[in-house]
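Complex shown without one protein chain; remaining protein chains in place.
Chain naming follows the written order as A, B and C, and within any one chain the residues start at number 1.
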Amino acid sequence: MSGYTPHTDADVSSMLEFLGLSSLDELFSVVPEALRLAGGLDIPAGLPEPDVFAHMEDLASANRPCGRDLVCFAGAGAYDHEVPPVTRALASRSEFVTSYTPYQPEVAQGVLQAVFEFQTLVSRLSGLAVSNASLYDGAASLVEAVNLAVGATGRQDVWVSHGVNPSWRDVLATFAAGTGHRIHDIPLTAGSTDWAAMSFDDSDEPGAIVVAYPNYLGCLEDLGDARARCDRTGALLIVAFDPICAGILRSPGDWGADVVVGEGQALGMPLSFGGPYLGLFACTMDHVRRLPGRLVGETVDAEGRRAYVTTLRAREQDIRREKATSNVCTNQTLMAVTAAIQLGWLGTSGIAEVALRSARGTRYCRDALLKVPGVESLTTAPVLREFSLRLPLESEMAVERLADEGFLAGVALDPSYTQGHGDGLLVAVTERRTRAEIDAFVSAFEKAVR
Amino acid sequence: MSGYTPHTDADVSSMLEFLGLSSLDELFSVVPEALRLAGGLDIPAGLPEPDVFAHMEDLASANRPCGRDLVCFAGAGAYDHEVPPVTRALASRSEFVTSYTPYQPEVAQGVLQAVFEFQTLVSRLSGLAVSNASLYDGAASLVEAVNLAVGATGRQDVWVSHGVNPSWRDVLATFAAGTGHRIHDIPLTAGSTDWAAMSFDDSDEPGAIVVAYPNYLGCLEDLGDARARCDRTGALLIVAFDPICAGILRSPGDWGADVVVGEGQALGMPLSFGGPYLGLFACTMDHVRRLPGRLVGETVDAEGRRAYVTTLRAREQDIRREKATSNVCTNQTLMAVTAAIQLGWLGTSGIAEVALRSARGTRYCRDALLKVPGVESLTTAPVLREFSLRLPLESEMAVERLADEGFLAGVALDPSYTQGHGDGLLVAVTERRTRAEIDAFVSAFEKAVR
Amino acid sequence: MVDDLVPAAAAGGRAASAPLLGRDTEPTLFELSEPGRSAWQLRTTGVPDLALEELVPEAHRRDSPVALAEVSERDLVGHFTRLSHRQFSVDLGAYPLGSCTMKYNPKICDAVAVLPGLADVHPAAPANCIQGWLELLVELEVALCEITGMAAATLQPAAGAAGELTGLLLMRAWFAAKGDVRRKVIIPDSAHGTNPASVTLGGFEVVTVPSDGRGCVDVEALYSVLDEDVAGIMLTNPNTLGLFEEDIRSIADAVHEVGGLLYYDGANLNAILGVVRPGDMGFDIVHLNLHKTFATPHGGGGPGAGPVAVSDRLAPFLPGPRPTRLGDASSPRFGWTTPERSIGRLHSWHGNALVLARALTYVLVHGNDGLRDVARLAVLNANWLRKRLSSSFDAPYDRPCMHECVLSASSLKRATGVKALDVAKRLLEEGFHSPTVYFPLIVDEALMIEPTETESLQTLEALAGALERIVAEAATPEGALAATEAPHLTPVRRVDEARAARHLVPTFDARPS
Partner (left out) sequence: MVDDLVPAAAAGGRAASAPLLGRDTEPTLFELSEPGRSAWQLRTTGVPDLALEELVPEAHRRDSPVALAEVSERDLVGHFTRLSHRQFSVDLGAYPLGSCTMKYNPKICDAVAVLPGLADVHPAAPANCIQGWLELLVELEVALCEITGMAAATLQPAAGAAGELTGLLLMRAWFAAKGDVRRKVIIPDSAHGTNPASVTLGGFEVVTVPSDGRGCVDVEALYSVLDEDVAGIMLTNPNTLGLFEEDIRSIADAVHEVGGLLYYDGANLNAILGVVRPGDMGFDIVHLNLHKTFATPHGGGGPGAGPVAVSDRLAPFLPGPRPTRLGDASSPRFGWTTPERSIGRLHSWHGNALVLARALTYVLVHGNDGLRDVARLAVLNANWLRKRLSSSFDAPYDRPCMHECVLSASSLKRATGVKALDVAKRLLEEGFHSPTVYFPLIVDEALMIEPTETESLQTLEALAGALERIVAEAATPEGALAATEAPHLTPVRRVDEARAARHLVPTFDARPS
């Protein structure tokens, strides 16, 4: 038996005896004989930890992680921002890692207070009054926001800018199959949402308009226009924001968003091959009773001492069942705690500095790449940490060539962003990219696109 | 100012004002002007953490650590034993890492109890009644043991087997310059201490006889003979033991040792380029009042609850000053806690298993290497985890060649072990070496010594 | 708010909240904050430092910095370390929270999850840069299929509930592909709340079937609601009462008879690992809670992972892109493929990848023998506790359980006024986390105890002893009072949940000043 289960043979015997059983198999006598697995599972016998670790190291070494060997210029929702040792150290404290959902608040003040602080931080970043305790990822937050808006407005037509991350839009489409929401695409023109292209009549008035800020191509969208259209139609404005860029941008709340969603990976999570990440979700106080997922609130204990607890539980699936606002149960709490730590580390000045430095690197890199013969911009609006290019070759080919040179050059754009051509590339530059790295990247780029 | 100091400009001003000062410099007005550093230190300005981390990574990458690239067959006091993730995780808990010597036991029961458990484990391994809370390393323990023996016997002549780790003997010699102890060498014959070579008369009767078990060349020494000589002369028997081999060997206490010293690195510490390691020190109850360093004892608190505290403090430098049994203050507590965790993980069966598996690997490897033409054994006594060879070439040359092939082949022996020749090699095989690794090593070895 | 109880809210270095040193309140990050203080340090880049004004047009710029918090690294560390001392966890003690499978999380999995070769990989890196990850995911999928007895799986769902919804969307797509519109999904009344919530989101109607006197699905009631409008049924087996649905094969046959599908809620898979497989019971769709069965730690409420495994016929509908083995066995290559009739993507990327890596580690360390032992010992522990405690509490279903047992404090409450909740709170100060209470909903004053296989007999004895003591004490008026006022020794006393909802304070900024 493994070192994780403590049972000695003597323990097992005495326990079986107490139960009046003569073998462990008898514990399963209720399971019909015919169903029981004869011969055991067809997976190898257990291996000692060091053997397994070696295997996992083998697998890991068959990847090319971002770092010295592969300098990261890829983004598209997953960014190579600084994660300091202090964030890693605190977020990996085993009290945070090995606890469950805080159902017994008296012994869960640690997680509860950290989440309360997370909610406050997200609320301040987004400019909205309420944040939940996290959802799975940015895409999941978008799905929940649309569900909220449909519920609030009673309208199932939702207009989504093509500037929203395409994989989030895919997820939205997947789930809309269940809810029956009708999702409409608002196209981009030169990288910015073409609001004029929205067209509907009384029968399909929008329940929500969704726009990203900055959008998938890195562009700053005109949220004023979006808000105005919501005001005209009664739709809710859902903004997919980026929590790092929010350090210098006017907040979505300030622009009039009703619901803000976002991907929180940039707040202290490593690239992690895409997960676990952190779905951010904030809304105005008007919608708090439709908020999906857990919410922590401040209260007092029996002696009047400040305390925290999950609240408005009547929204949730375990109480409201088929009428719940969402089915989410397990969320990404540890990532929310991580984000609270990372935002504490960044603080007021740090978040602005990261955003500013990313913008500087982006400007420097973009200017240089646009000088490469055959390379053109796909957009005209201002960009912040990410930008898109049209290449003189298949972007997948460019990415592979540059990987050979030690650069993860970016993410190949879906042809819908380049009039059906596979030559679009999305490049991200974070505060971690040095001038030397960018210069080397640009040189390699010149060769690769030749 | 760094993120480690919290002082804002406003804080500094208000504090200076409170003190009636107008600048931070004024805090140092007591320092004679002439002494004050003009222009600051000639070291670079502070760098942000990520830059420093990159620099340290550069340095680290200029080393060849043991692992996949350099399979470790080196020992000589530093062994590549398994250190599981659980030991690393527990030993790095910040309460253990960032606390000080437990001067206030009411808030230091964690470290105190862990050290109490460490003492118990070392006592059981060594077979002696008392262990201290650690010393710097094996060499320091040896020095302290000799000091204890000289103090207890009033005799300054100490006989040390040549089978004791040569760098420990060097350290002993260094410190003997201060204490004036006379250190005598007992030579080896075919790898075993040649007890008959001890010769002294009434004027220089030994205060202690020191022998290693197993010795530097891996051999099991005849401790019965050593004990008999101590009985005849009144000397104390000091045994330098190995805590892993102790898992299967008769304990030094059982052989009649008065003091046991050892290097505890093998109990959960990485190779660490030689430190921090862990000096083990145990003695019989007779000598407890001469014990160097800290000792934790069990007691009770004001309510009768079990509690732990450092005890017999009157031996220590802070109280006894120039008459203290030792000058040690800071020791290696965190390593003692690590060893307690590692020994808890190994347990009764694990320590024996590690020793047994090491012995099997050693036998397998040694048999194969002794078949290589030109390679001979330097010893005849039984060996356990380490063995010595005479090579047909300079051992340093062999080590370099084998490093090129991916093996840290061992440690070149001091010529005193090979009648003045530089062709001795000390090879260690731990439980971590697989048959495949050993086979590959043997093949590479054949080529390298050709 | 009772603010004078936070006398030193701005005292950064005061271990105010460490229960080691008493029961003070820990100030929030915002109260520790002091203008001008900072902790961040960023790489020196040498990139020309243009001013913000040159980079962002005015209309898009914030007027003022976003006020987060301003603390030193030292205060940050103090704060979160102190918070961690206010948090119970598996690493501190037994956590017999029924339905949650709070077992020991092997530390090797933590070590795997921080390997740079796994943790620092960009999810959009080209296939030749991620061969290791793709292989890992394929390896896990194969293992999970074998464990569940299914043909193929998606690893994308981030938790059990996401898995459920995925399963329901698979059902929907399956029927849609056949042009068969069905509206109803059956769930037992003992089901977990995520089941009905997912059914709704999947676009189906919930039909609830009652449990019978033995705690299993009332088979007659089930048959009576089965018709051609039934898309399927969602079951856990063992169910949320910890009981094995012995009639599962008949149920499966009946549901299949009307063309419906069977969905297996895998939250309780821990009970049957290597003993019996959902696929062999007749299920068509299975989700697994890797954070339960495979010990990827719960993280205070997440992240989890809820892969969904399906039988052959449903495989073409699985979400994409899927990690896939390409090329021949001798020189395998890995890439992404999307099933022909895929329901689409479920996650921004590929699921909670690092959680998946932990789970594979767990599977490999245990192997077929170890996984079977997990189930056997989990069931052994639960039955031992059930029997031992059956004289202290009511046993609504007095028969052998699987990995957890549901008891009731109903008689206790009647006799002494001490409720399940009071028992739970009293147990907290006995050094244990409490069981799940008031779930499943069909049992009055339910106490749902899941010890898991990683707790020793000694721990079970201590836990049972503590519960017995609590019951015994409740017999006296003082004892009963003590229970209803418990806990006394925790960082905070019983928390006023009603007030939290009544006077909602969801952020620091919403506090009445």
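Basically, a contact is a pair of C-beta atoms (placed from the backbone, for glycine too) under 8 Å apart; a residue touches a chain by one contact, two chains touch by 3 or more.
Everything quoted here is computed from the prediction, not taken from an experiment.
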One chain isn't shown here. Among B:205, B:353 or B:446, which residue touches it? B:353
Among B:145, B:208, B:236 or B:295, which one is in touch with the chain left out? B:295
If I consider the whole complex, including the chain that's not displayed, which of B:197, B:312, B:393 or B:442 touches that chain? B:312
With the full complex in mind, choose from B:274, B:374, B:392 or B:415 the residue touching the hidden chain. B:274
Since one chain has been left out of the picture, which residues of chain C touch it in the full complex? 8, 10-16, 18-24, 32, 34, 37, 41, 72-75, 77-78, 81-82, 85-89, 91-94, 104, 106-107, 365, 428-432, 454-456, 458-459, 461-463, 465-466, 489-491
Where the missing chain touches chain A, by residue: 2-6, 8-11, 47-51, 54, 84-86, 88-89, 94, 107
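What we mean here is this: only the chains that are shown with their structure count from here on.
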Highest contact count belongs to chain pair A-C
Find the geometric centre of each of chain A and chain B from their Cα atoms only, then give the gap between the two centres in Å, rounded to an integer. 48
Computed distance of Cα centres, chain C from chain A, in Å: 19
Residue list for chain C, restricted to those that touch at least two other chains: 37-44, 71, 73, 77, 81, 106, 108, 110-111
By residue number and range, which residues of chain B touch two or more other chains? 3, 49-50, 84-85, 89, 94
